[in-house]
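Let me begin by handing over the structure; questions about it come next.
And then chain A:
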Amino acid sequence: MKRLILALYIAFLLVPIYWLVNMSLKTNQEIVSTMTIFPRDITFANYMTIFTDPAWYSGYINSITYVVLNTIISISVALPAAYAFSRYRFLGDKHMFFWLLTNRMAPPAVFALPFFNLYSAIGLFDTPLAVALAHCLFNVPLAVWILEGFMSGVPREIDETAYIDGYSFPRFFVKIFMPLIASGIGVAAFFCFMFSWVELLLARTLTSVNAKPIAATMTRTVSAAGIDWGVLAAAGVLTIVPGAIVIYFVRNYIAKGFALGRV
Partner candidate 1 sequence: MAAITLDRLAHSYLPHPSAPSDYALKPLDITWRDGGAYALLGPSGCGKTTLLNIISGLVAPSEGRVLFDGTDVTRMPTEHRNIAQVFQFPVIYDTMTVAENLAFPLKNRGLAKAEINARVHEIAEMLDLRGDLNRRAARLTADAKQKISLGRGLVRSDTAAILFDEPLTVIDPQLKWELRAQLKQLHQKVGRTMIYVTHDQTEAMTFADTVVVMYDGGVVQIGKPVDLFQRPAHTFVGYFIGSPGMNVLPATIEGRVAHIGSSSVFLADDYPTLPAGKIEIGVRPENIALKTGAEGLPVRITRVDDIGRIRIARTVFEDHEINVVLPEDTPIPTDPRAVPIADRVHVYADGHIVDASPVRGHA
Partner candidate 2 sequence: MNKPFDNRAWFLVLPVFLLVAFSAILPLMTVVNYSVQDTFGNNQFFWAGTDWYVQLLASERFHQALGRQLLFSAIILLIQIPLGVLIALCMPRKGWTVSLTLVLMALPLLIPWNVVGTIWQVFGRGDIGLLGYTLNRIGLDYNYVNNIGDAWVTIVVMDVWHWTSLVALLAYAGLRSIPDAYYQAAKIDGASRWSIFRLIQLPKMKHVLIIAVLLRFMDSFMIYTEPFVLTGGGPGNSTTFLSIDLVKLALGQFDLGPAAAMSIVYFLVILLLSWVFYTVMTRDENERQGGAS
């Protein structure tokens, strides 16, 4: 019974994805004219279109660029802050922590327009950096929250011993502390990557040509001649791939990250 429910659920998850993959391997002719569960003539032409057209593949490069930038920025500013929250009390610490978390509740739609104005004003509009910074809005609070959870699990005695042994704070932090919370950094990086990769509203608002993310490029398939379903499906499949790879590598940490209840 349990098996059956789980199998049905996973089938429910996979069938729409399968349909996309199926379509990406068909010609537009086949897609529009008949209903086939398997592609009759498997074609990779749709994928070739994407890999050979710079307008397509630069979309991927742009997306990956801002996602990686965002992950690096988020984690590197969140690490010291999370340490401060997990180790010290200071003026306004609770308010600060709470205020950070409220940013996770801010609808991106609220920020779309002001971000557009802000980044235009400082000349970052249409750069990956603009998107990376904008995504910090929800990823930094998240990273601080996850990392604080992992850091609180490390006994303070370790810090004290290191200071007694003559470590300076930066050296202790990099050499001793960071390896101890490596899995926490992994989990935090995973979630930063994930939320930056899937977000589109801000990414599309802050870019026009040069830094256009792949997800926005996909609207290109709509042309006067109708929708190029095959290429659209292939582009969609290709956006699933990075996520699938990342999940595969962090699969054993996911449960751990979730177990902390800090997502």
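Here is how the candidates were picked: all candidates are chains of the complex that A comes from, given by their letters.
Operating definition for what follows: a residue touches a chain if its C-beta (ideal position, glycine included) is under 8 Å from a C-beta of that chain, and two chains touch if they have at least 3 such contacts; residues count from 1.
On a predicted model such as this, the values are computed, not experimentally measured, just so you know.
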item	value
Chain A: touching candidate in this complex (1 or 2)	2
Interface residues, chain A side, partner candidate 2 - complex	2-3, 5-6, 9-10, 12-17, 19-20, 23, 31-32, 35, 37, 73, 77-78, 80-81, 83-85, 87-91, 93, 96, 100, 102-118, 133-134, 136-137, 140-141, 144, 194, 197-201, 205, 214-216, 218, 229, 232-233, 236, 239-240, 242-244, 246-248, 251-252, 254-255, 258-259, 261-263
